[in-house]
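Written out below as structure tokens is the structure these notes cover.
In this view, the complex is presented without one of its protein chains, the others remaining in place.
In order of appearance the chains are A, B, C, D, E, F and G, and numbering begins at 1 in each one.
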Amino acid sequence: VSNNHPLVGVLMGSDSDLEVMREACRTLERFEVAFEVRIISAHRWPDECHRYARTARERGLRVIIAGAGGAAHLAGCLAASTTIPVIGVPIANGPLHGVDALHSTVQMPPGVPVATVGVNAARNAALLAVQILAVADEGLREALSDYKQALAENVQERDQRLRTVGWKDYSRPS
Amino acid sequence: VSNNHPLVGVLMGSDSDLEVMREACRTLERFEVAFEVRIISAHRWPDECHRYARTARERGLRVIIAGAGGAAHLAGCLAASTTIPVIGVPIANGPLHGVDALHSTVQMPPGVPVATVGVNAARNAALLAVQILAVADEGLREALSDYKQALAENVQERDQRLRTVGWKDYSRPS
Amino acid sequence: VSNNHPLVGVLMGSDSDLEVMREACRTLERFEVAFEVRIISAHRWPDECHRYARTARERGLRVIIAGAGGAAHLAGCLAASTTIPVIGVPIANGPLHGVDALHSTVQMPPGVPVATVGVNAARNAALLAVQILAVADEGLREALSDYKQALAENVQERDQRLRTVGWKDYSRPS
Amino acid sequence: VSNNHPLVGVLMGSDSDLEVMREACRTLERFEVAFEVRIISAHRWPDECHRYARTARERGLRVIIAGAGGAAHLAGCLAASTTIPVIGVPIANGPLHGVDALHSTVQMPPGVPVATVGVNAARNAALLAVQILAVADEGLREALSDYKQALAENVQERDQRLRTVGWKDYSRPS
Amino acid sequence: VSNNHPLVGVLMGSDSDLEVMREACRTLERFEVAFEVRIISAHRWPDECHRYARTARERGLRVIIAGAGGAAHLAGCLAASTTIPVIGVPIANGPLHGVDALHSTVQMPPGVPVATVGVNAARNAALLAVQILAVADEGLREALSDYKQALAENVQERDQRLRTVGWKDYSRPS
Amino acid sequence: VSNNHPLVGVLMGSDSDLEVMREACRTLERFEVAFEVRIISAHRWPDECHRYARTARERGLRVIIAGAGGAAHLAGCLAASTTIPVIGVPIANGPLHGVDALHSTVQMPPGVPVATVGVNAARNAALLAVQILAVADEGLREALSDYKQALAENVQERDQRLRTVGWKDYSRPS
Amino acid sequence: VSNNHPLVGVLMGSDSDLEVMREACRTLERFEVAFEVRIISAHRWPDECHRYARTARERGLRVIIAGAGGAAHLAGCLAASTTIPVIGVPIANGPLHGVDALHSTVQMPPGVPVATVGVNAARNAALLAVQILAVADEGLREALSDYKQALAENVQERDQRLRTVGWKDYSRPS
Partner (left out) sequence: VSNNHPLVGVLMGSDSDLEVMREACRTLERFEVAFEVRIISAHRWPDECHRYARTARERGLRVIIAGAGGAAHLAGCLAASTTIPVIGVPIANGPLHGVDALHSTVQMPPGVPVATVGVNAARNAALLAVQILAVADEGLREALSDYKQALAENVQERDQRLRTVGWKDYSRPS
């Protein structure tokens, strides 16, 4: 995996969001999807935000993931200037616990959707990006099936272990 | 446009949701995307919900749009059993005004994303579906560009009219 | 008490919920009600979720307790496929503090109830299960009366101690 | 069906709640479960509230359904003085849209559960009562299975009709 | 100050509330108002709750202060059975941060008021009790004037100190 | 009853609040408590707000009831400048449904309580005022007992009528 | 007053917002402040949004008022590209009642403030604009003093009328 020819752009409004957004990067890496990571603030660096969105398709990007907190405009600002799918990750970064970011990300006006995932749910944003890419990529479809299978098996193993050791002695695997 | 070979499934938990979800149908029709419409309740007809999700990909569906209110599980239930992208439309159908449906749709656990749009935002769900299909469809990409252009022109026309007639006399076009 | 012939199923969506759900287990144990404990995710292991619900009654289960957080669908998913009472425990596991899980658990559509208890209230879920079993079990009725009496006496003792030592010196018993 | 030997008590804090609670009555009637209906306010007629709860079991009641709005204490007040299951229906009757009633009903302290259903969800309260009675009543178990089947068939019929007439022409059956 | 002939009853639903309610005791002590402190749960010791309220006036109590969390019924339960003023203190004791207790305390039905103060605001509850007693007590009226004056002076002193040392060096007095 | 020698001041921030506050007037009238009614805005007529509060005690007022919506400061503004009890009525007058007014009224800082009643609960504000006056008025104590008795009897009558005519035919008395 | 040489720009995201925003226009007109009115969507016409903000100062604008609903980005988008004060009006236009617009408008990141007024409070936005212009305009300062005086007198007149006709007979002036 390299940053050459990225298919997915992982953007965040501030480097304080990286702690959350790293999970998106790890997940894309797991699926061997090329991506690039950028810090671009809709409010503090608006020109780059628009430039990035306007040139996204021609640069070969197929999906954008954007994480931001508070009055989280990054995903919506990008969606305003591109027609590739934009996935929004509301980030909980202050006293309102991400409810502000959720509202600011999901309640977009008619005509300009943002595909919103849960608060801080960067992993799911990456999975959604992979699902979108898989529309045109048989290999990713198989990888997603494997991933889904692995999810189930992980629960099964924990369930089995719980049934074996009992609820009193069970401790979570690290 | 016909219901033959649908690429998008438009599902709703109850026929009372159709008033909202019709806007998704109209939008898909505008883009000449083949789709099917179904009433499938995650709670009252769970077998069909799972069957639908499990067979979605092999039946040729590429995106599912699911609208539901209250403890809105339809989108999540579908996403649990398929790897094609599932778009959730939280529907405001009771005293909690859709906040319940928003929470139930967007706050999915790690591993199983739902691409959530705004409360009652069925049109945006359809646009997001088109954006996803456009990853592998040049024609849809152009149609989306045209749509985006039309959105802007629609605002421009209203802006122009407001500037011409003034804020006192302006009335919204029907 | 053993896991043989369980009357109550205690389910959770993730082993991270066990810390909360252990209190349900302890309470059922106190009432000498046989139960089994399972980790079954509605979203990551949906087949087992449905299988569990569909076979619950024939396996002799009379009540299911299901704890989950976020877009908490576990209880509703189970209730969709069984007619035995399902008790839902919304679990606070993220930035929205369980409000999301409460909405997702309690706001079920007409026809498919979930008996919801308070956020993280696993003990009350178990007590409710015992109350339900007591409809057909005289011994449990008496045990519940004793429990209720003990609750009152516990408050009385603390009240008495407070009145004796005074509000300045009172410290909570461990 | 008569009010003789009722198994379920349907209580409400005010006759203004009857519009919502009638759905519980209709549902119990459908299942041929004997019930009684009372207006008993926890705050305006507290003596009767306690008397009712304390004598409920000896009078042969097996479940209580209690609907109330605002600082909805009726269900909790009843649960404080009986060990039979109490089902709470939060009623939306003022500017806070039932969020106040939901909090007041569901957030009970450890030791005193209330089985809470959705805001205004009186039908589900009745169904839950039937599910509880069915723990000791084979006939009700069968009736519940039939009801669940009918729920699914009702959705199926609407789904079939939608597929036949199409989303443009579908209108909801009265 | 002694517990003889108390004019104010300070009640709480659990000894876990004492940490908050001590501030009410300290404030009443400061005004030399006789009070008694009790742990009486509306849900776990309902008989005492009603007995306390019914006999409050004849025992010479003039005001009751009641603190509780969650589905906080204590104040309302007391108000149901007495006509002396009941002051409610919503206590934040769980994931919903006291919003549940606030709703459960303040949203009382017509006819049965609870004088609600802020979340965890036990000091203000005591001051309100003193204000009520002062309706018939000239000494307390003067003490309240002095207290109000002291409040202002305390702010003035801090303001003066801030202006003297500057905002960079100011530290709060312990 | 006349406005001479009023014991209670009923204030509101705007004449649009009168529709809600009339219920306070009616209730005070029922108890034959002398009161005066004023429109005094904390924000638009602040001088009168302070003058009113500062002279309230010397003018013989014993309780103030203040109703306001939005950023409802009226009750708090009055409480800042008097030591007689101030009862706040949060009024729902806009899109936030009174949640804003509730927060603005109840969450007062330490030292300056406002006795808050439910949203729009003007009747309860008046009853609380009567309860406060009854601390020094035997006649009002008896009137309050009668009122409480009448509340119970009103519920009893409705309950009796419901039991007589049945839940299907019951209609609310006008 | 004309649209020549406007000092204030009144912007809205959609012509559906004009009903609310007209009040801002009326208020600016009353103060004889020149303004222009525009419909410019941050999401549907982003280029104009940025162009407008970037050229605002050189075009002689001194304040911008921006009203928008839902994920209301208009004010923040403008503030990102200008240093003149931007006043945001959250507009309640859907099921979330403006809470979404309030969060999206007020919770701006450090470095890019939006001066937010209440939900739908277009008149206050205009007054705030006038207050800002008055920093450099003696005439507006006097006009604001007159306006404030008129506000007080309006309340006084209503108060006087209420005291004259009594609370039973008072009706609001049209």
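One rule holds for everything that comes next: contacts are C-beta pairs under 8 Å (C-beta built on N, C-alpha and C of every residue); 3 or more make two chains touch, one makes a residue touch a chain.
All figures in this text were calculated on a predicted structure; none of them were measured in a lab.
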{"item": "Chain not shown, its touching partners among those shown", "value": "A, E, F, G"}
{"item": "Selected residue (touches chain absent from view) among G:Arg22, G:Arg123 or G:Arg158", "value": "G:Arg123"}
{"item": "Touching the absent chain when the full complex is considered, from F:Ile39, F:Cys77 or F:Val119", "value": "F:Cys77"}
{"item": "Hidden-chain contact residue, picked from the options E:Leu28, E:Ala66, E:Ala79 or E:Val119", "value": "E:Val119"}
{"item": "Contact footprint on chain A, counting only the chain that is left out", "value": "10, 14-16, 18, 21-22, 25, 36-41, 44-45, 47-48, 70-71, 94-97"}
{"item": "Residues belonging to chain G that touch the chain removed from view", "value": "57, 62-63, 83-85, 87, 102, 106-108, 110-119, 121, 123-125, 127-128, 131-136, 141, 144-145, 147-148, 151"}
{"item": "Residues belonging to chain F that touch the chain removed from view", "value": "13-14, 41-44, 46, 50, 69-71, 73, 76-77, 79-81, 94, 96, 99-101, 103-109, 111-112, 114"}
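The criterion applied here is as follows: only the chains that are shown with their structure count from here on.
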{"item": "Whole-Å separation of chain centres (CA-atom averages), chain B against chain C", "value": "36"}
{"item": "Euclidean distance of C-alpha centroids - chain C vs chain G, Å", "value": "51"}
{"item": "Junction residues of chain E, two or more chains touched", "value": "14, 41, 44, 70-71, 94, 96, 106-108, 111-112, 114"}
{"item": "Chains grouped in pairs wherever the two touch, ordered by label", "value": "A-B, A-C, A-G, B-C, B-D, B-G, C-D, C-E, D-E, D-F, E-F, F-G"}
